[in-house]
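Right, I'll just put the structure down here and ask away after.
With one protein chain withheld, the remaining protein chains of the complex are depicted in position.
Presenting chain A:
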C-alpha cells in the first residue's frame, strides 16, 4: 500500500478515537435534552467539576481549604491520605448524584413548565456558578489527573502494523481505553433505557409529561436520575480528557466540541451523538491532514462547525432526529 494511504488510515483511526471523546460529551447533552427539553449549557463545566472533585478526593485535598484557612486562620491543605483511584471514582460519582439532587431542588423544581429558553438561561447561570464553586472547593491551580490509565503510544499495535504493512501505526493507549470505555458506557445506557423500569420511565417522560404523570411517574425523580446520569457521563468524559491534558478551566470547553456533534447528530438521538462524534472526529483529522497544509493549518478549530452547518442546511433535524413536520 502506498504510504500516503496508510498514513490517511492512521489519521482516520486517530480521528475515530477523538470522535469517541466528542461523542462522550455530546451524550451528556442528549440525555438531558431528551428527558427534559433542556439544553444544558453547564455540561462542560459538569465534566470539569467532576474531574476536579476526582483529583481532590484522590489526593486527599481538604475541600474549601482556602476558605477555611481565610476564615479560621488555620493552614489546612490536605488530609494526608491518598484515596485509591477506583474508590475515588465511586465517591465522585456519589458527589455527582448529590449535585443532581441539589440542582433539582434549588433550580429545576422551581422552573417547571417554564419556557425552554428560561431553563437554558438557568443552566448558563449554573455553569458559571459551578465553575466558581469548583475553584473555591478545590483551588484554581492546574492539576494532573492519573487514575492509572495507560499513556503513550501503543507499542503492540505499532509493531504488528509495522510487520504486516511495513508501516507502524501510532495510536495512543489512552484513546484506545477511552474508546472501550465509551462503547461500554453507551451499551450500558442503551440496555438501561430499553429494558429497565427507570429507563422506560425516562423515555416516557422524554416523550410526554402529562402521559408520564398519568402512569405514575414522578417527573422530579426522573430529573434527578437524568442529571445523575449526565453527571456520571461528565465524570467519564472528565477522566478521559483530564488524563490527556490535565484538569484546568479549558476542560470545560470540550462542550464546544460537542456542539457541532449535536448539530450533526440531532439533539435527541443517542446513536446520533455517537455517529456524529465519529464523523466529526474523522472529518476534522482528515481535513487537517489533506487540506491543512494547503490553507495554512489549524483547521481543527473550525472545520467541525462548517461540517455541521452544511449538515444543518440539508437536514435541520440532524442525522437521526425525527423529521420536523409542523401540523397546520
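The rule is simple: a residue touches a chain if its C-beta (ideal position, glycine included) is under 8 Å from a C-beta of that chain, and two chains touch if they have at least 3 such contacts; residues count from 1.
The definition used in the following text is that contacts and distances are computed from a predicted model.
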In UniProt, out of "ABC transporter ATP-binding protein", "Secreted protein", "PadR family transcriptional regulator" or "Acyl-CoA dehydrogenase family protein", the chain dropped from the view is recorded as "ABC transporter ATP-binding protein"
Contact with the hidden chain, among A:130, A:145 or A:201, goes to A:201
Cross-chain touch to the chain not pictured, restricted to A:114, A:190 or A:214, is A:214
Where chain A meets the chain that is not shown, the residues are 195-198, 200-201, 203-204, 206-208, 210-219, 322
